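Only one protein chain is missing; all other protein chains are in place.
And now, chain A:
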């Protein structure tokens, strides 16, 4: 009877899992990407909701706090940074959920000076434009192009920046998908977990039963 109840319960939950495909851990996640001299991204909960006014921290690789801000109404944030190095974004929704995301220095513009041990890194928040940048982030020295016969002469650096921005734009959805895929709770994991739970208590029952049997032997 109990076993039948257990089986039917698992069946019901299996059906539920099949229906709701957005079964994800109720944890906070952060996604961010470097683009030029801008780091932009967003924080989100497992179910897809975004934390408004969640705390955002930018740290360097030595866990030194560089910047503290909050997410906007869409759970997004945009930060302009002055040096190229690895950064860590930390988000805290205030109810016990914290998430981390690492941004590699390679994602940022190669024109930015490399951060040294003693370099003063400045971080500023960009507000107003909530939508992600369509055009590449303007980097110093751009804008005074010489135009002849409809052809634009670009310096090597400007071209590199444009290519970086274009690649970043196209790679972004792919990376978002990858991160989301990694965070997803998979049905096989769930079944495995249930199996392990039954196994743990099974072993426990076996040990206890063995002791009882020994005890009752004449």
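Operating definition for what follows: a residue touches a chain if its C-beta (ideal position, glycine included) is under 8 Å from a C-beta of that chain, and two chains touch if they have at least 3 such contacts; residues count from 1.
Throughout what follows, contacts and distances are computed from a predicted model.
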Would you mind picking the UniProt name of the chain not drawn here, from "Cobalamin biosynthesis protein CbiM", "Sulfite dehydrogenase", "Fumarate reductase subunit C" or "FMN-binding protein"? "Cobalamin biosynthesis protein CbiM"
Using the document's definition of touch, tell me which of A:153, A:167 or A:197 contacts the absent chain. A:197
Of the residues in chain A, which ones touch the absent chain? 1-3, 5-6, 9-10, 13, 16-17, 20, 22-28, 45-52, 92-98, 185, 189-190, 192-194, 196-198, 200-202, 204-205, 208-209, 212
